[in-house]
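Omission of a single protein chain aside, the complex is shown with its protein chains in their original locations.
Right after this comes subunit A.
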């Protein structure tokens, strides 16, 4: 089969297709870069409307049962919890948890607590790739006083077999209680109380009121970790926790055995995190912000977003938003581009009515701002909320932030809001409840340009593919040791010369081994550099500035040590073309890999790395006219400066915040942020981008001796 699979390739080559493609790519390699950028800007106009793929979801088919009485229930709950918060001084966390638990128990549902410790900072860049589910659960022991308490209520489905569950999460900060958070707790409680009476449930419902005093994500991920990793405690440990529980201020009701043990429902079908945000003064309608980006650009299944969008907009009259770069919304240049695309689109529309590229200018601008934010969040690889914790366990989850336009004291508006919010959540639960399988019908790989518009993987791959296409060809041409122009000619007459040159021993086919050695040394260096922070974090009381300086110093020392051990790149007389060829090949492998792990990182990274590598040429190289050479040199130097990660960071900071103060500490803080969230972007920067940059510098500073000269020197 393997042998068979190559034949089509060889056949294509014989037919001259390879030759044609080769010629085209050689001629167009610079142009392709521009095409790809144009294609990137075209993306917002190529976005399609979302549609429901999974028929079982049938959102909005049943009348909502959530009534004004449930709203009254929510108000009662809110009054109660406000009283609890008012009564307790200082640590109100346990009292609040007790109150919520009492309320849940009164509904006849199961309840349990989950205690957890704040998440400590760890250097864990590879956690994403190793199986995340094997973490040891760290139980708070009696010496810790600073811990959070989640309260979990579980409704067992009357029609289910207990194998699947839907999770609702309402985060609240137990240390600094705010009225909007209490409102979201009340909303959660009222929906939960409705679901505890619902006869149609076929999946268990879990309501997690997450104590977000250490951050929402920490609370949810700690709970998920314990949910998925049962700990079989030995007898002594169980005893210990019992004593501990009694020592603390649990009142009589919580002393029951049921409260102690951690309770579980089935595998999670979907999770919905909702909270009520601060009141907005402007705007005509209450709106819902939707956050979906999980770690490393993973997204929940698009169907989940579709259901929420459909119910929120078409049933409950909310306005649904997604996060956008607000600076782009008002930028003039984007508006100009939008105008151009609109004009071009309408011309194309006249030619063929099926080409619907004439997107309206405001739509285009908003789409671009949304898309840029979507891409940025995916590329950063850091989840935008606690839904990220669910995605680590392959559970589709989304965060909703309700943004009411009324004041919290306005009772009428509040009860109306509770009614609509409750109906939305009930509708989503009802849809997910209908599912017979995991979410799988719709897309996992997409960008959002509007809450109801998406760009699927098949479309957004095109700009990236255009960027990447010339790389292997250029690498092959360079590795062959002939200049590119000759190469194109050579394809023509390669068939003519036949076996005549067999006698001429070329022996050049392994010359790249030296360049590969240089590449391997630099990759080794990059791996070591990416591991250094693990040791730096062990140093106590180190300011970011000091850490960054130690990091940079160690990196330079290691680089020099490696050059001394394995020989510097120039000592073996490697040709710069071969060096460049290996660099380009390693980049195409690295970008290809990264595009699978996190597409957005690869796309944004490619925009910098690819011109940097394609234009790189030794400063001393001759053979060009003055003007093109000067331009090339200038762009080389500019790209080399731009490509250095700290420099790039500084420029990004300057562009976004307008402050141009050089602070190396910032770089450390940024990188710390990335590795704590085990973002693959950290690995990309250090294992793909940094070696490429160093190789570029090596190519730029190449002495350009003739091979003969190098040999003479060696002798």
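Observations on the structure shown:
Everything that follows uses one rule, which is that a residue touches a chain if its C-beta (ideal position, glycine included) is under 8 Å from a C-beta of that chain, and two chains touch if they have at least 3 such contacts; residues count from 1.
Rule of thumb we're sticking to: contacts and distances are computed from a predicted model.
Considering only "Cinnamyl alcohol dehydrogenase 8 isoform X2", "GPI transamidase subunit PIG-U", "Phosphatidylinositol glycan anchor biosynthesis class U protein" or "DOG1 domain-containing protein", the record for the omitted chain gives "GPI transamidase subunit PIG-U", by its UniProt protein name. Here one chain is not drawn; of A:80, A:118, A:277 or A:592, the residue touching it is A:592.
Among A:65, A:85, A:198 or A:516, only A:516 touches the chain left out of the display. Note that of A:147, A:444, A:563 or A:644, the residue touching the chain absent from this view is A:444.
Per the touch definition above, the residue from A:68, A:178, A:394 or A:656 contacting the chain not shown is A:394. The residue from A:34, A:51 or A:129 that touches the chain not shown here is A:129. Counting the whole complex, the residues of subunit A in touch with the unshown chain are 1-3, 5-6, 9, 129-131, 298, 394, 444-445, 475-476, 479, 499, 502-503, 505-507, 509-510, 512, 516, 581-582, 585-586, 589, 592-593, 596-597.
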